[in-house]
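Only one protein chain is missing; all other protein chains are in place.
Now for chain A:
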Amino acid sequence: MTPHILTRSLDRSATVFLVVVAGLGVLIPLSNLLLPSGSALQVPTYLVALFGKYACYAILALSIDLIWGYCGILSLGHGAFFALGGYAMGMYLMRQIGSRGVYGNPILPDFMVFLNYPALPWYWHGFDMFWFAALMVVLVPGLLAFCFGWLAFRSRVTGVYLSIITQAMTYALLLAFFRNDFGFGGNNGLTDFKDILGFNVQADGTRAALFALSCLALIVAFLICRAVVTSKLGKVLIAIRDAESRTRFLGYRVESYKLFVFTLSACMAGVAGALYVPQVGIINPSEYAPGNSIEAVIWVAVGGRGTLVGAALGAVVVNYAKTYFTSGPLAPYWLFMLGALFILVTLLLPKGIVGTFNAWRESRKATEKANAESAALEDGVGEPKPAE
């Protein structure tokens, strides 16, 4: 069964994508660790962390493409699931600091000492164990998405209404996490991490391993998405995207399908956030800002909605452009660029990079085929077309 799913779910672009990601996931850490620093081929550590960040964004983009591209659910609050996963990981990393914090308290993180917490809040218990934190990374975003989706899809909140209330959800979380008495470090968030599983988060080896893990997670997420969208379930999802009422009248329980894919997508976003936090070294409430979630949607739009490969590609391309622009003298123009990107992509490139490329290739194939057929007909050896 499994090989069948695998073979069915891989077309040529998917294979190319997987090979490239796997290759980078192996080569970049090796080059960083094995080659002497200063060598032309050696990838400096800061770049490894940067690429790791891109890989996490690519997973987030995949999760958005899964629901938007294949099921028509435009979530403007996916950053919330990403940040929740990040906070779960951040809590584990905070607990790992132990007595090495500024205040040297073995149990309480620094900000709690600073804010006069008498004891660890109940929801911080268990986060000193990695397996628990890892479970929460998937469980918390999944649970929120399940509850939210259960309410929203059952009462048939669709289209822009859903987009607006997902935005309200992340906005509410933003406000809540900004509060000091909420127990997540308020404005400053969680930072100053030391160890992950006993390895120093700043060390080159850990960073390389985290990057390799992010690539692995990207591959796994991609395979899951492909498996979902190429299965029969995926066909139903596409049917829901294109004609929701008709699918419902045909007897499918639309809300269950939507709920499943929405929850799955939120779990993936949570994992992306969890991998993101140790690589950037901080998580704070600004990750919940509605603008971040909308920006993630534009990655998908740029790369190509409903193509998966395009979503990941879009995340990398847009974020590379962001890094390039915001670090140079062009920084004041980045928002102009980003804004123009939103407008131009929706107006001129509605299928995104990969979608447009695919369409172009298919049209070329079609013309080639047509040319071949007409040539064959002229030669008189072409088979007659089957009756329609």
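Keep in mind that, in the parts below, a contact is a pair of C-beta atoms (placed from the backbone, for glycine too) under 8 Å apart; a residue touches a chain by one contact, two chains touch by 3 or more; residues count from 1.
Criterion: contacts and distances are computed from a predicted model.
The complex appears with one chain absent; UniProt names that chain "Urea ABC transporter permease" among the candidates "M48 family metallopeptidase", "4Fe-4S dicluster domain-containing protein", "Urea ABC transporter permease" or "Cytochrome c-type biogenesis protein CcmE".
Looking at A:Leu47, A:Leu135 or A:Ile164, the residue that reaches the missing chain in the full complex is A:Ile164. Contact with the undisplayed chain is limited, among A:Ile298, A:Val316 or A:Val354, to A:Ile298.
Within the whole complex, the absent chain has one touching residue among A:Ala40, A:Ala119 or A:Leu347, and that is A:Leu347.
In the complete complex, the hidden chain is touched by one of A:Tyr103, A:Tyr123 or A:Phe336, namely A:Phe336. Although one chain is not shown, part of chain A still touches it, namely residues 68, 74, 76, 148, 151-152, 154-157, 159-161, 163-165, 167-169, 171-172, 175-176, 178-179, 245, 290, 294, 297-298, 301, 332-333, 335-336, 338-343, 345-347, 350.
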